[in-house]
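Note that one protein chain of the assembly has been removed; the remaining protein chains are unaltered in position.
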Amino acid sequence: MEQSAAYLGLIPLLPLAGATIIGLLHLSSCQTCKLSERTYGILACIAPILTFLFAIKVFLDLHGLPVEARQISYQAFTWFKVGELDIAMGFFADPLSSLMLLFVTFTASLIHIYSIGYMAGDQTFGKFFAYLNLFLGMMLILVLGNGPVVMFVGWEGVGLCSYLLISYYSEDRANVLAGNKAFIVNRIGDLGFVLGMAFLFWAIGGSGFDYISLKANAHLLSSTTISLVCLLLFLGATGKSAQIPLYVWLPDAMAGPTPVSALIHAATMVTAGVYMVARFSFLYSLVPTVGLIVAWTGILTALVSAIYGMYQDDIKKVLAYSTVSQLGYMFAGVGLAAYSAGIFHVFTHAFFKALLFLGAGSVIYALHHEQNIWKMGGLRTKLPITYWTMLIGALALAGCPPFSGFFSKDEILYLALATGNPGIWLIGVLVAGMTAYYTFRMIFLVFHGSPRDQGLFDHAHEAPTVMTVPLIILAVGALFAGVLNLPAIFGGGQVVSHWLAPSLAELHPEASHETEILAIGASVVAFFIGITIAYRKFGSGAEVPVFTGFASFAYHTFRINELYDLLLVRPYKAIGSAIEYFFEPQVTDGPVQLTTWFYRAAGTVFKLLQVGYVRIYAIYMVIGLSLMSLLLSQSLK
Amino acid sequence: MFEHVLSTMIFLPILVGLVLLLLPASQGAARGTGLVASGIILILGIRLYFGFSGAGGMEFSEIRDLLPSLGISYNLGVDGISLFVLLTGAVLYPLVFLVMTNQSKGCYANLLITQGAMAGAICAGDLVLFYIFWELMLLPIFFMIGIYGGPKRLPATIKIMLYTVAGSLLMLAAIIYLGVVYHTQFGEWSFSAAKLAGLELHGGAAVLAFTGFMLAFAIKIPLFPLHTWLPDAYTEAPPATTFVLSAIMAKIGVYAVIRYVIPTFEAEFARYALLLACSGVIGMIYCGIAAIGQKDIKRLLAFSSASHMGILALGVFCMNIQALTGTIFQIVAHATSTGVLFLFAGMLEERMQTRNIEELGGIARQAPIFAFFFAVALLASVGLPGTSGFIGEFLIILGAVKFHTAIGVLAGTTLIIGVCYMLWMFQRVFFEKTNDRTAGFKDLTGIEALAFLPVILLILIMGIYPQPFIAKIEPAAKEQIAFVRPAAQVANYPVLEKGHVPEQK
Amino acid sequence: MIAQWLFYGFATLAVLGALGLILFQHPMNGAMCFIVTLISLAGLYALLSASLLFALQLIVYAGAIMSLILFIIMFLNIQATDLPEEKGRWTFLFGGILVIAPIGLFLLKVVKTLPQGETSIIGQDFGGVKKVGMVLFQDWLLPFEIVSILLLVALVGAVVLAGKKEMAS
Amino acid sequence: MILDYLVLSIVLFCLGILGVISRRNVFTVFMSIELMLNAANLAFIALSRLHESMDGQVLAMLVMAVAAAEAALALAVVILLHKHTGKLDTNVFSLLKG
Partner (left out) sequence: MTCDIVPLLPLGIVGFGAIILMLLAAFEKIHLEVAAVFSMGVFALAFVMQLLPAGPDNLAPYTALFHGMLVTNEFTKVAALIILACGFFTAMSSTSYFRLNSFCTLEFYCLMIFATFGMLLLTMAHELITVFISLEIVSLSIYVLVGYNRKSVTSAEAVLKYLMLGAFAGAFFTMGAALIYGAVKSTGFEAIASFIAAKGLVQSPALLAGVFFILFALMFKIAAFPFHAWVVDVYDGASVPVTGFMATALKTAIFAVLANFLILDVGLKDFWLDGLFYITVFTLFAGNLIAIGQNSLKRMLAASGIVHTGYLLIAVIAVSSNTISGHIILFYLAAYAASTLGIFAALSYLGGKDEQRSTFDDFKGLAKVRPYSAAAITIFLLSMAGIPPTAGFMGKLYIITTAFQAGQTTLAVLGIVSSILSMWYYLRLIISMYFHEATDPFEIVGSPFAPVCTLILAACVFAISLFPIAI
């Protein structure tokens, strides 16, 4: 049945070891001799590339197994075992994780390579790569963990790494605040994850708390329990994958270096939520209602963030909102029990989003860290490789057939229709159009038209090879990845879906060809409408707009941040201060102070009774005696 | 020597401390002596760890009569629970002497006395003996805060002393009451914890005695709302004292609940567990929120410590094996992480001459190793997986959910609350721009870094491979739980049944 | 019957004397009244067949102690200005009576329960020197002996407190 | 009959107490105490008569001796006080209080 494979343990270990080595080298040498960037770069890239090779090996190994037995696992050691709780530090690979593994390590390797160029000249070059490696290692633990608890290690680990990398430029308070926000918001989600695990454990975890046992025992659960667990886990997913209501951290996360954004958005972290829902498909598929909640949350997130995306002026923010939006699609997919579709979108998204971010990084690099698209323009000539690769990425993102994004997005929209959720579909199509609009708004503003800031433009130059090669590779991926899951209507074999099938408890709705054609047609139309409007407005240069009314509201992201600040952060801080200045000294300490006061007051009274007149003392004595004799004569009778 | 290892661990530091107090010695000599003494204790502790079989029950016992007319005996021993609490002190103590170089002679001597007294309180198997050590460990703290503390030390000292003495004297009453009840029930005098566990206690007197015990421990832990002495004391105490208070002494409160209250007052414990658990959770949230309002780094850490102690205490009151094991594990974990944090805060104070968070900044750039170690301890303290803090917190939350869903959910919020103020503090102190004050901050020296390294490694090891520790804790925890379980069932308290866990289909 | 009348006479005198003691402003007057009480008491002792005590009361109390007190009062040459004003004397007196009443009533209640007895004079030298002396030196030797120590202490004490002896400088 | 003596003794005793608590003159106070002792002596002698045993008389004698000793000391104290302030008022001596 299961195959034991010790090398599974090695996969997350490699980047972690890399991180440790680089980190130690950095720490020990930061004061005195600085190691060369080349050394760090090579050291840093070893781990991702090796893990990619291992990922291929995993894939091949799994492929070599019969379809139903495609699982390999490795149990390193008993992590902790208390009573019926028995958690092993174990790793587990099945088709789902192997797919994740493949593209995660692939994009991560490219991002590592790209970073060597992008981060050149940074003060703490070594630290950056240590973090990157750590990030990858955590993601791999997340993907390969054999149960929710091990997954949680990676889950929190990526949160930590995102914090570290977002606040990488720590001198600026805003960056650190963004990092804090990311960590804290993620933690809110993690609370859901932990509670979900706890409920799940007390329901069926006693007989094993890894995916295999859980899956085997899932039928023992009542539907209330499943719903509760699924909702809680989904709360975790909203935190990690930036869905309503916890998406606010992601746009701020742009404060980190651009490769980090690429890593977070493409390969690691944000996809974790989708992966987790797919991982627990054996539970989610049992409660379609919760699935609908997931799907609606996803599609609404997609809509809202697409609206935001249309008004942003920071190139990375546009991409960030597009990520949130695309993640919404993915959740719509997995929520509708179309897990393979969701995962497939994760897969394609990894390529084009990594591509877009790295491209954006290349632009930013060229413009000396200028990120405002209203200061760019006409860069097509200056940065040809970046332009063309980004164009491919943009087309994929916008869902232009036959780029990869088209197939994956369309699959989700089709399934929305097929499962009888026209609302989701309609919004999805709308969002598709908006996606095309804001993506190309960005492309046009950055690369077309005439330069808006001549100084920046003059100094712009194409990035070094170490940065452009990853762009090209990713562009190829973005172009062709869609082919892997070509639906039957285009004569494809849905390779990915079939590959994933053993891992997922998927529903396969039956729908007519007409539906499918309708879905495809609508998406294509939406794409063209979006791109046309974008071209009309920005195709040949545009001036900095002044946002009013709804546009201003959307530009400020519906003032959600301010709302959260008002509703959560400020009250929290206010209560904190209130406790310090009012409750702590006055209320909780009150009884103590009152006792002391009373004690002292009584002491004063007794002090006053010590009048010093001997006659009065005699009177005290006589009064005492007299009272006692009164009592005694009562008792005499 | 090894058959009297516990006695040695108790009395060696006390004697050395007393001798130091009585003899004129330079500050350096005192520190050196302290280092040597605590080093010996550490070695003994390590031998103890490896000599410990972990089969459950008391090991390394030393029993002899002390006062036969009242059945008071000199009764020492360690089981899986006390072993770790004891080792925590043994491992952390040398650090103080290594790192805290600016304390005065008296402070070092008092620290040693505290160490011995704490070891005594941990190992004591006789309640009167326990009480003696319990009081004894407070005295040096009193003097250390009072003599060497900050400008507002006087009210802080009086408060901590009166508060804790009030609690412990009421406990003394309860202890004596137990002894007398034992005398009437069995016709012989004894204050042995093991024997008193066999008492049949009923009615209001039992509740009162239980209250006596719980008050003492709740004040020491401290449980909400008895925590009000803590922020002032922690803030005003010299760094080494704060370290001892938070890292070890507070834990002894929790430990004592497990060791002495659970076996003796199983019925009362089961009855009031819910109330106490609520107190733990409320304290966790309250102090956690209070921490965000702090400007003083030590005060912030003090509230954070109180907040974590709330969770720790909660673990005890959940009365299931996961939570209890988690608590004991967390005792060690939190001791290491908070201890390191307080030590670092002390170093900051010593070197920067300020504790005001607003006046610091950019230290990560100046002192990366310092910042790294601090970060690891901080992450452990917020319970990040892979560090020691996670295992304990996870087990406690797991247990809490079983105990009572609402409490479990509230306990889970510790994940959020802790991270808020910690990150805020880290940001202000370590990130952002350096200023004139912090520009002069020197990183840890090689020796200091080496001194901290084992603890940092311990934090990581305990997070990554905790099973060896848990394997030694679990049997002892099971024994304690065994006391409560029948009580809870027989008395039909709605405790274990009430686990609002979704029932199986 | 005569004894009865004598008792009432002495009792009235004793009470009046006591009242005089506590009411007179000047201690001299008080002391004189007190002597009346003491002498009446001596009479009462005689009525109770305590002839030795009768003599001792007159010699020791009325004679020695009171003359000592009087002597000191004279010796100190007390003027009216030296005396306390005692404005609230009556308040204290009546308040005092209120406070003391329970004690007195309690005592009265108690003594009523004691067995009753005649007070007629017993013969056979009851209360005489010889018999009392026999009792004193046989049964009560120890108290008698230690009274001597007590007197010694009083002696030394009086010398120390009031003596003119120069203090060691 | 004995009861009458005892009642007289109690009356004198209470008058003695009254003297102590209502007067500020040192002499009066000390004489009131002597009055109380005398009241006790009267009780002793009356009871001695009641029991027809002479122990009571001996006791009264011993009390008398004690009273004498006490009186001697009391007078010494009075002289001491008078030396200090020239007053005989007990209320003058209230430096020690609180």
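As written, the chains take the letters A, B, C and D, and residue 1 is the first residue of each chain.
As a working rule, a residue touches a chain if its C-beta (ideal position, glycine included) is under 8 Å from a C-beta of that chain, and two chains touch if they have at least 3 such contacts.
Keep in mind that what you see is a predicted model, and the values were worked out from it rather than measured.
Student: Among the chains in view, which touch the chain not shown?
Tutor: Listed by label, the shown chains it touches are A, B, C, D.
Student: Among B:Gly77, B:Pro94, B:Gly116 or B:Gly179, which residue is in contact with the omitted chain in the full complex?
Tutor: Answering carefully, the residue with contact to the hidden chain is B:Gly179.
Student: Could you list which residues of chain C touch the chain missing from the display?
Tutor: 106-107, 109-111, 113-114, 139-143, 146-147, 149-150, 152-154, 156-157, 159-161, 165, 167-169
Student: Touching the missing chain, which residues of chain A?
Tutor: 599-600, 602-607, 609-610, 612, 614, 616-618, 620-621, 623-625, 628-629, 631-632, 635-636
Student: Could you list which residues of chain B touch the chain missing from the display?
Tutor: Contacting residues on chain B, toward the hidden partner: 21, 66-67, 69-70, 128, 131-132, 135-136, 139, 143, 146-147, 153-154, 157-158, 161-162, 165-166, 169-170, 172-173, 176-177, 179-180, 183-184, 205, 208.
Just so we're on the same page, only the chains that are shown with their structure count from here on.
Student: CA centre of chain A versus CA centre of chain D: separation in Å?
Tutor: 97
Student: I'd like the Å distance between the centres of chain B and chain C, where a centre is the mean of that chain's Cα atoms.
Tutor: 71
Student: So how far apart, in whole Å, are chain A and chain C when each is placed at the average of its C-alpha atoms?
Tutor: Taking the average C-alpha coordinate of chain A and of chain C, the gap between them is 103 Å.
Student: Identify all positions of chain A at which a residue touches two or more other chains, and write them in rising order.
Tutor: Correct list: 615, 619, 622.
Student: Give me the residues of chain D that touch two or more other chains.
Tutor: Residues 17, 21-24, 90-91.
Student: Under the definition above, what is the set of chain C residues touching chain D in their complex?
Tutor: 7, 11, 14-15, 18-19, 21-22, 24-25, 27, 30-31, 34, 37-38, 41, 44-45, 48-50, 52-53, 56-57, 60-61, 64-65, 68-69, 72-73, 76, 78, 82-84, 86, 89, 92-93, 95-97, 99-100, 103-104, 107-108, 111-112, 114-119, 122, 126-127, 131-132, 135-136, 139-140, 143-144, 147, 150-151, 153-155, 157-158, 161-162
Student: Using the touch definition up top, name the residues of chain D that touch chain C in the complex.
Tutor: Interface residues on chain D, with respect to chain C: 1-8, 10-19, 21-25, 27-28, 30-32, 34-35, 38, 41-42, 45-50, 52, 54-55, 57-62, 64-73, 75-80, 82, 86-92.
Student: In their complex, what parts of chain A are in touch with chain D?
Tutor: That would be residues 607-608, 610-615, 618-619, 622 of chain A.
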